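Attaching a single structure in structure tokens format; questions to follow.
In this view, the complex is presented without one of its protein chains, the others remaining in place.
For chain A:
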Amino acid sequence: MTVIAFILRRCMLLVLVLIAVSVLTFAIVNVLPGDVATAVLGDMATPQMVEAVRERMGLGQPLPDRYFAWVAGILHGDFGRSLQHGQAIAPMLLGRLGNSAILGGITLAIAAPLSILLGVLAALRPGGVMDRVISGFAVGTHALPEYVIGLLAILAFSIWLPLLPGSSLMDPNENPLSRPEALILPIGVLVIGMLAIISQVTRVGMIQALASPYVRTATLKGLPRWKVVMKHALPNVLPPTVTEIGMYFGYVIGGLVVVETLFSYAGIGQMMTNAVSYRDIPTIQAGVLVVAAAYGIGNLCADVAALVLNPRLRG
């Protein structure tokens, strides 16, 4: 089985998953008690207004027809219109997705190598000073919710020490990269949140690997310690770590609800929060689908990376 065949097979599975997700989101939203139009307009709506909205949303047609019309639209890049803003969802979604990708991408690029490094350092002497500091920090931060860390960060770095902006609010057309100082705090909070699990997964794997017979072989070949750790132990430790990172990929794309809201960052998580409070159903559906795709692609990347790292899986 080659890697290409594996990727193709997984892509097909990903498509199946997305179809299932689209059916589920569509079904849940439309099966919910109460008419969608009523839900949108609220209690004060007159029957005429409800009828008008129903007409506009095509709610009169049978469910399967509406589902296929929706899917056909998505395949043409049309996610429908936002009920809240009245404009097409696709361009807005794209912009938000880009913002989230910038935030998440930078977070991953910092957190993944950093947490692997910390995990390896902690594993070199289990129970040593380094291990206690790193693991203590990991466990401590993991016990704190993101918003606590975020609020503490704002308190410390933009109120007590007014170094960084406490809000990352920007113009809709502004590129976040043009204001890097506004990104530092949200990224810092996210990185700290990710360090805990990834570094501990790496640490446990590394302790096991360092006790393994093949590491003994490498040592008794006369190889220097750093080479034994980096070349012989690390590649065998990485697959579970990479899987863990892959899980975070979907999270940083679509799950940054707390951090984006806290810092008023115009990402997809914030968009979803707003859409939910305004009952903007087409936007919710589009958002869920995109986030599901991000999780799927993240896992796919992780599995491919694990395959590349672990020759045994390649067969």
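Basically, a residue touches a chain if its C-beta (ideal position, glycine included) is under 8 Å from a C-beta of that chain, and two chains touch if they have at least 3 such contacts; residues count from 1.
Note that in this section contacts and distances are computed from a predicted model.
Participant: The hidden chain: which UniProt name fits, "Sarcosine oxidase subunit alpha", "tRNA modification GTPase MnmE", "ABC transporter ATP-binding protein" or "N-methylglutamate synthase subunit C"?
Facilitator: UniProt lists the chain left out of the view as "ABC transporter ATP-binding protein".
Participant: Of the listed residues A:Ser22, A:Thr202, A:Asn236 or A:Asn299, which contacts the missing chain in the full complex?
Facilitator: If we include the chain that is not displayed, A:Asn236 is the one touching it.
Participant: Per the definition of touch given earlier, which of A:Gln84, A:Thr219, A:Thr243 or A:Asn274 contacts the omitted chain?
Facilitator: Considering the complete complex, A:Thr219 is the one touching the chain left out.
Participant: If the missing chain were put back, which residues of chain A would it touch?
Facilitator: 1, 8-10, 12-13, 212-214, 216-224, 231-232, 235-236, 309-312
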